[in-house]
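Here the complex is missing a single protein chain, while all its other protein chains stay put.
Per-chain numbering from 1; labels A and B assigned in written order.
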Amino acid sequence: MILAVRRRAAVFAAFAAMVPKLYLAYNAWVVVEFAVQILFMLVFVAFWHAVYANAPTLGGLDVRQTINYILLAQIVAPLVQSRLILEFGGLIRQGAIAIELLRPVDFQARYAVESLTSLVVFAVQKLPLLVIAWAFLGLRLPVDGEAWAAFGVTLVLGSMVLFFTDWIFACLAFYSTETWGLSVVKIAVATFFSGALVPLPMMPEWLRSIALALPFAQGVAVPVSFLGGISPVSALGPVVLRQIAWLIVLGIGSRLVFRHAVRKITVQGG
Amino acid sequence: MFAIHADELSKVFRVVRKEPGLRGALQAIVRPRYERVTAVDRVSFDIEPGEVVGYIGVNGAGKSTTIKMLTGILVPTRGHVEVLGRDPHRQRVANAREIGAVFGQRTQLWWDLAFVESLNLVARIYEVPPARYRELLKQFDDALQLGELLRVPIRSMSLGQKMRAELAATLIHEPRIVYLDEPTIGLDLLAKERIREFIRQQNRERGTTVLLTTHDLGDIEQLCPRVIIIDSGKLIYNGPLTTIKERFGRFREIRFEIQESAPILETPADCERVLVEPHRVTFRFDRTQTTASQVASGVMNQIEVVDFSLAEPDLASIVRQIYQGGLRVAEGRP
Partner (left out) sequence: MRRYLSLYGVFFVQRLKILLEYRVNFLIGATSTSFLQAAGLLALWVVMRQIPTLNGWTFDEVLLVYGLVTISESITHMFADNLWTIGHSYIRTGEFDRFMVRPIDPLFHLLADRFCHDGIGNLLVGSVLVVKAMSGIGIPWTAGNLIYLSIAVLSGGAIFIALNLLTATTAFWLVDSTPVTFMVYNAYEFAKYPLSIYGRGIRIVLTWLIPFGFASFYPASYLLGRPVGLLAWMGPVVAAVFLAVAYRAWQHGLAHYTSTGS
């Protein structure tokens, strides 16, 4: 009973902590990253226009759809990170992991809540980018609220899928000290297979099947396809079900892997 | 020629005045208001080659700003400085060759390199001839007992070891002037002694001029026949250490924790009652006239003492006394 109340209090606290974070959401680095993102978007728009110069459609998508997709995917792409492995690595190195695990609030729940709240901060930070892309770079946004709702739902579910995936990967920190190198590899692989660089329909069959077998696409390609007008809202049902399936599998998997990994260091005293 | 000649040296900073709060932060960007802060105010002194001089002052008095001007890191706002006949800013490289500097706990050596490798690199930077380098290395090895330390990287060294390594690295190119900023800070007494002895020895054998900035009066006492005291950017004393000791080092304060209040406590001979509190009484005595133990026994004979402590004279109180006692700068100049 107490545990449930505590858990709820922790969730509440995390949301409350969000407020000052929103104020700090804008600082020099955010502005610069914003500017660089716009730069990259200019590159992509020019690139894709050149790509479509001689072909009306590619992978079933026309130039409008692709540019829409790429612009949105690039905005959403930073959700794919490998922050957790660095976090775990740091805790293990400092010997603080034991303390963290003894806290009354569930270790993973804390990070999950933080992940959700940072999703909100992320959305706030990216809003200007969305506006600029829409105003100057030819991004077309849907008028009907249904597409936005589909986007929102699949984005939240997708970001949780990414969270659990990152969690499982982060457990490698218990087995190796090369956390930075591993994180870079993961970002490279994950970014590609999330569909942030190339729309999935354009990939050759073998590559696309790998992408669909991996969870990363759930966080970028899936939600963006709704907002970009590639996936019709009518397809929402099965998509959400698939995401929930991913969530269940990865959610349980992440707890199992984590428990196994923790046991390794408590037994070996690492 | 003087080793260091400072003439009306001044440094004025233009600082943005920041008001607190969000509005103040915005104002600082849009329409900044500047204040002039005088860190060093017309400081003049001369240091002969081979002298060991203490340059002391409380925090924020202007010590490090002065040193930065002497080493060429900062340009004076007014006045000028000559080090070994050169302007340290205009002739930065030539000056750099002849000086060495220890900046407190910030090491000049490379964190992950074995000490001897760091030393090697420093020697190459200063173009120390290889034969001379080997000779000096051996000398420092003996004098500082470097031994196994040579193979250890700085990150693994204790504070005392780091300082020994630092000194060796600073002197490996045989500079004529060395600026030491807090060289013994954080060290235990034995380590301090070793460092002080080394500095003394180098000064004796090589005639290296040493300018020592420190809060540790023990360093000053052991190493510096002459001191320059700076306060709020102004030079307030420049003269022999002995004068300071005679004038202000004479007095000690001794505090007794007692059980009963003691209005009836008789002040011991050659003593002055400074402060009386409910269970505590403080006396000041002249060290040349009496000793701490005499004062203590004088008090303990009268009343039961729970605890007592002896206060060392500190820099702040000496500075205060200089202002109060009116030891004017002119008196102290040699």
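The criterion applied here is as follows: a residue touches a chain if its C-beta (ideal position, glycine included) is under 8 Å from a C-beta of that chain, and two chains touch if they have at least 3 such contacts.
The shown structure was predicted, so the numbers you read here are calculated from the model rather than taken from an experiment.
Q: Which of B:3, B:99 or B:144 touches the chain that is not shown?
A: Selected residue, touching the omitted chain: B:99.
Q: Give the residue, chosen from B:72, B:239, B:268 or B:298, that touches the chain omitted from the document.
A: B:72
Q: Decide which residue listed in A:28, A:102, A:143 or A:213 touches the omitted chain of the complex.
A: A:28
Q: If you put the missing chain back, which residues of chain A would it touch?
A: 28-29, 31-33, 35-36, 39-40, 42-43, 46-47, 49-51, 53-55, 58-59, 178, 180-181, 184-185, 187-189, 191-192, 197-198, 202-204, 207
Q: List the residues of chain B that touch the chain left out of this view.
A: Residues touching the hidden chain, for chain B, are 13-14, 65, 68, 71-75, 89, 92-94, 96-97, 99, 101, 103, 106, 108, 110, 112-113, 117-118, 120-121, 124-127.
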